[in-house]
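So that we are looking at the same thing, I have put the structure below in structure tokens.
Note that this is a trimmed complex: some chains were dropped, and none of the rest were shifted.
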Amino acid sequence: MLELGFEPLWQSTGLANFMWGQALMMGVGALLIYLAIVKKFEPLLLLPIGFGAILSNIPLAGIGGSEGLLGHIYHVGIETGVFPLLIFMGVGALTDFAALIAMPWTLLLGAAAQFGIFVTLIGALALNFIPGFDFTLADASAIAIIGGADGPTAIFLASKLAPDLLGAIAVAAYSYMALVPIIQPPIMRLLTTDAERRVEMQQLRHVSKLEKILFPFAVLLLCVIFLPSAAPLIGMLTFGNLLRESGVVERLSHAAQNEIINIVTIFLGLAVGSKLSADKFLTLDTLGILALGAFAFCIGTAAGVMMGKIMHRVTGGKVNPLIGAAGVSAVPMAARVVNKVGLETNHHNFLLMHAMGPNVAGVIGSAVAAGVLLALVGGQ
Amino acid sequence: MPIEDLLLSGINLMLIGMGIVFVFLFVLVLAMKGMSRLALAVTERQGVAETLSSHASVSGQGQTGMRGDLVAVISAAIKQYRSIHH
């Protein structure tokens, strides 16, 4: 017979089983939701992540546990790497690479901006000199990829190299992507002269349908030859883009751009949030990761702009160095920032389209960097 | 177990169950009244209201503030947590 009395009942309440860590993590989740709704910080990701953090920290419910809803989703979608790859397919289907195809050399800006990743990697290892930090090479690599300013890439790499840090890394990646309008402009102004920022760039040439169809194959081919470890990311990105550009599979392109990416985004966010547990997140590591993330964005931006200045020289002033800042990706925010800063000095200077080149190049660049880290560190 | 005991358990369940349902929803009534009052106050101060209604892309001002908040709050949380556990 069911035991009378309120004891078992009280034992089943949240209050009786409360722990500080969980309360604080719910606060963190609420903060992320606040940033998403009120400050428009990447709401598509930070809102589900924040809510996932709240749900998975509810005492007794075990929603984030192996038997819970979010645990199931994490196991199926993130441990396997399926979700970030499907998002990458959607990104490919949503991205028009015309600007990049018209200005192939802007790929070098996307390359330079990845400098932020590798400097951050060293920074993360250097943190080990501070007592309390003990990042392995794998941890440092996963943290460094924040500098790629590309959410799915960061989640994909972190899930392979440092699952324990996944929550903090994803939160840092998306938070700083949302902060691009704050982080980049000062650096851009600091490193460029008024004259350089004033440069107007010539209009982009027309890109043919055939070029757009061949482009994904060119990217994939190089990936196959040089860096198979980047193939899952590059492969799904180019597949999505081919669905878009082929023009013969409208139904599938539409599904990749809408149903699939929307559904996966909800589940990805909730599952990432379920990794925001007190014992994993409320650590010194997280502070280090937040600091390193900001650092990574700054270095990446600076490196992109410097490469922009070099191109400015080489091309005899045809290139506006500002567009180098878009090389960190953070599509399309970084490109918009470039356009905004450009307009400050020259009210007739619209750099948006020119910035889209390095912007999407940055996506490929950080996927390549992720491939390198997987190949050299993942094996260890 | 014998049906009588089952029934007793059932009655027990009913008492506890309806009790919780009522307590839960009654407290929720209070919570909602408080919430509405809060919302009204906030809305009057326009603070959040504007941000909410403004569909303009994030204003730098607001965000520098925010970013401070973000790091600040999380740091605070971590300090407090660690102070408890270590």
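Note that the chains take the letters A and B in the order they are written out, and that residue 1 is the start of every chain.
Methods note: contacts are C-beta pairs under 8 Å (C-beta built on N, C-alpha and C of every residue); 3 or more make two chains touch, one makes a residue touch a chain.
Note that the structure is predicted; figures quoted are calculated from it, not measured.
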Handout entry: Copy-number formula (whole complex, one representative of each chain type shown)
Key = A x3, B x3
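Here is the rule we use: only the chains that are shown with their structure count from here on.
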Exercise for the section: Please compute the C-alpha centroid of subunit A, do the same for subunit B, then give the distance between them in whole Å. Expected result: 29
